[in-house]
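To start, I am sharing the structure in question, which I have written as C-alpha cells.
Here the complex is missing a single protein chain, while all its other protein chains stay put.
The chains carry the letters A and B, assigned in the order they are written, with residues numbered from 1 in each.
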Amino acid sequence: MMSNTTWNLDPSLESTALVQIKPQYELFIDGKWQAPLSKTYFDSINPADETHLAKIAWANQADVDLAVRAARTAYTNVWSQLSGAERGKYLFRIARLMQEKARELAVLETLDGGKPIREARDVDVPLACNHFFYYAGWADKLLEAFPGQNPVALGVAGQITPWNFPLLMLAWKIAPALACGNTVVLKPAETTSLTALKFAEICQEAGLPPGVVNIVTGYGDTGAALVAHPDLDKIAFTGSTAVGKQIQKACIGTTKKLTLELGGKSANIILEDAPIDQAVEGVINAIFFNQGHVCCAGSRLFVQESIATQVLEKLKFRLQSIYVGNPLDKNTDIGAINSKKQLETIERYIQLGLEEGAEIYQPTCELPSAGYYCKPTLFTDVAQSARIAQEEIFGPVLTIQTFRTIEEVVQKANNTPYGLAAGIWTDKGARIFGVSQQLQAGVVWANTYNKFDPASPFGGYKESGFGREGGLHGLRAYLKFPN
Amino acid sequence: MALSMIDLTTLEGKDTPGKVRQLCFKAQHLHDQTSDLPKVAAVCVYPSMVGIAKKALGDSGIKVASVSTAFPSGQAPFSVKKDDTLFALENGADEIDMVISRGRFLAGDYQFVFDEIAAIKELCTSARLKVIFETGELDSLDQVRKISDLAIAAGADFIKTSTGKIQPAATFPVVLTMLGAIKDHFDKTGQMIGMKPAGGISSAKLALQHLLLVKEVLGEAWLTNEWYRFGASSLANDLLLQYQKQLTGKYQSAAYFSID
Partner (left out) sequence: MEVLKTYKLYIGGQFPRTESGRSYAVIAADGNHIANACQGSKKDVRNAVQVARKAQAAWSQKSAFNRSQVIYRIAEMLEARKGQFLEELQALGSDLKSATQEVETSIDRCVYYAGWADKYQALLGTVNPVASSHFNFSVPEAMGVVGVVACQQTALLGFISQVLPAIIGGNSVVVIANQKLPLCAITFAEVLATSDVPGGVVNILTGSVEEMLPTLSGHMDVNALSLAQLDSAILEKAQTEAVENLKRVMSYSIDFSQSTAQGLSYISDFQEIKTTWHPIEQISGGAGGY
C-alpha cells in the first residue's frame, strides 16, 4: 500500500516553434503591406512574462483614409460585381486556410493576449473558423433568407474589435460583412494585433481581391479616426460601453448604420432545485473562462438562500483546483490578465470590494513572478447597491448575493443598466421559460453558460449594445432593405 | 501509483485453476525486468476460484476480491446470492464485489435494493464490500447518483461502476457523479467511501485522467489503493509500456510484456 503523496502537475508547454513573429508589422491596405504614413510604431508585449513580441504600425488619420479608399474602390469595382456564390467561395477558402493554420493561430493568440492555450486552441480558433464556414454558406442565399425584402449590401464597413477574443471577434465582424457583399476596414485592439495581421496573410493566400479586407492597427485614436471617416456606410464596434456611447454620438448626423456590442454585468442565478454540482461548475466557467475578460461573463452570482451555504462551500472547494499560470501550459485554467492597465483596474475593484465591506475569498496559489496575474476571487455578503455589484470589473472576480423568491431575483437581475446575458440553473423546464421570458438579457443560458455557435445570435439589451452577431439575425447588421 | 491500484481481473466462463494461478503470478511479477515496480492491489475472480487464488498469492499482501450475488446479472433468489457470498468468504475472500438488482431498481423497488446490500454487508464482517451498479444499464446520471447515495447508506465500503461485461462502463460523467456522492457523504459525516471504476479503462492515459479527477474532486486522501481501485485487465500492461517509455524515451511494443 502506498502512502499519500502530493503530486503537482508537470508543466505541459505548447511549443511556440511553429509561430514566426516578424520584428515589425506594417498596415495591410489594398492587399499589400504598407508602411504607415504616420511613420510611428508601438510595442506589443506578451502579458504572460512582459517580453517584447513585435513592433506594430500606428495608423493615423491619413492611413485610415487610404484604407477606406481602398475598401471603397474594391467594393465598387470588384466585390459588388461578384455573385454571392463567388463571395461564398472566397469565404470557404479563408475558412479552410484558417483550419489548416489552426495551431499557429492559437499559439499566436495566447502569446499576444495571455489567454490559456487550451481555450485558444479548443474554443477561440475553431469558433472563428466555423464562423467563416457558416457565413460563407449565406452569401448566395440572401434572397431566400429575406424573401421579398430586396436585401442589398451597405457598402464599406469600419469595424473595431476588442482584446479579449481578438481573432474570434474579427471573425464575428468580417465573415457576415463579406458574405453580405460589403468590404471592410478593421482596427484590432492595440494589445492584440497579431492574429488580425496573420489573418491578413491568410486573405492574401486565399487570393481575396485587394481592398476587400484592410487592417489598420493603432490605439483608440486610430479607432476614432475610423469612426469619423465620412465615406463609411457602417460602423461595428465591440468594446466598453463608455466608448460605445462616444461612437454613437459621433455617428449622429451621418447616414452610418451602427451596431454595438458592449459591456455587461450578467446575473447567474441558481435556484434551489438546480443540480448543484453542475451549477457550481457552470458558475466557475461563467466567471473564470478567459480570466473573466468576457462581456457576457456571469459576474453576479445569485444563490437562493436555502442552498447558499452548500453552494458557497462547493465553490470555495472547487477554486482550489483552478490552476493560474503560464498561458502556454496546457494545464492552465486562468492565464494572464491582458495588460498592466487591466490588472490595475481589477485590483482597484478588489480593493473597493474590501472597502465596501464584502467578504473576500481567494484560494492559496502561487502566481508567476513576471507577467500580469490575478487570483480567482469571490466576494460574499455583497449588497445590490455595492459598486462591485454594479460596475463591470472584467476580471476573475465574482460577487455573490442571496435571494429568497424568484420574483426578487428577477428584479435584482434586471436592476442594472446592462443587459447582455443571464444564466439560470433549475431542474424545471417551465421555470426556465418563465424566468427567461422576464430577464432583460440578449442571451439566456439555461443550465449551461458561455456557449457560442456561429448559428446562434448574440447581442445585448439596454446599455450592453444593440444588434446581433451570429445566425440568420446576424445578417441584418450588414444589409439594407430598400423598398 | 496506478499500478498499485489495479484489481487484476479474470471473470470468464472458461476460467480454470491454471489460468487463475498464472494471473496470480503476474500480479506479483508485473515485469521483473524493471526494478521497483509495486504489486497490484488485488486479484478479482469468481467464487469458485477464490481458494486457488488465495493459495497462489500466499503472503504477498495482494488481496483476493470475489464477485458474488449471481454476478453479473444478479437475477437469482436471495438464498443463491447469500450462498454465493458465504462460499467466497469461507474460501478466504478479502473483498466481495456484489451486483445490485438492476431490474428492481429500475422498477422503483428501492427498499428491496437497499435491503439486499445491507444483508450482504452483514455477512461480510471483516471483508470489504464493493457494490457494482452496472451503470450501462441505468438510464440517467440522476439514477447513478440515486443508487450511489442508496448504496452508501446501506453500507457499501466501495462503489463500483460496472461488471465489465457491457458497454458503456466507466465513462467520465458517470464517474464524476459517483465521486460527487462520495464527496457529499464525506462532507456530511466524515466517513470515506472507496471508488472503483471498472470497464473501458485500458490505457494509461485514461487512468491518469481518472486519477486527476479523484485528486481534484475528492482530494489526495483517496489516492491509495485502500480507497481507490481500477477494475482492469489490460490496463496493467499499458501502464508498464508507458512507464518504460518514460524511462527510455522510446515507444514500446506489447511483445516485450507478458500477457499474464
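Some notes on this structure:
Assume a residue touches a chain if its C-beta (ideal position, glycine included) is under 8 Å from a C-beta of that chain, and two chains touch if they have at least 3 such contacts.
Source: prediction; values computed, not measured.
Taking every chain of the complex into account, the absent chain touches A.
Of the candidate positions A:92, A:219, A:317 or A:361, contact with the unshown chain belongs to A:92. Touching the missing chain, out of A:35, A:354, A:370 or A:455, is residue A:455. For the chain left out of this panel, the touching residue among A:11, A:207, A:357 or A:429 is A:429.
On the side of chain A, touch with the chain left out of the figure occurs at residues 85, 88-89, 92, 130, 133-134, 136-141, 144-145, 406-407, 410, 428-431, 433-435, 437-438, 454-455, 471-472.
Keep in mind that, in the parts below, only the chains that are shown with their structure count from here on.
Distance between chain A and chain B, defined via averaged C-alpha coordinates, is recorded as 46 Å.
The touching residues of chain B, counted against chain A in their complex, run 1, 4, 38, 176, 180, 187, 215-216, 220-221, 223-226. Listing the residues of chain A that touch chain B in their complex gives 1-7, 277, 313, 321.
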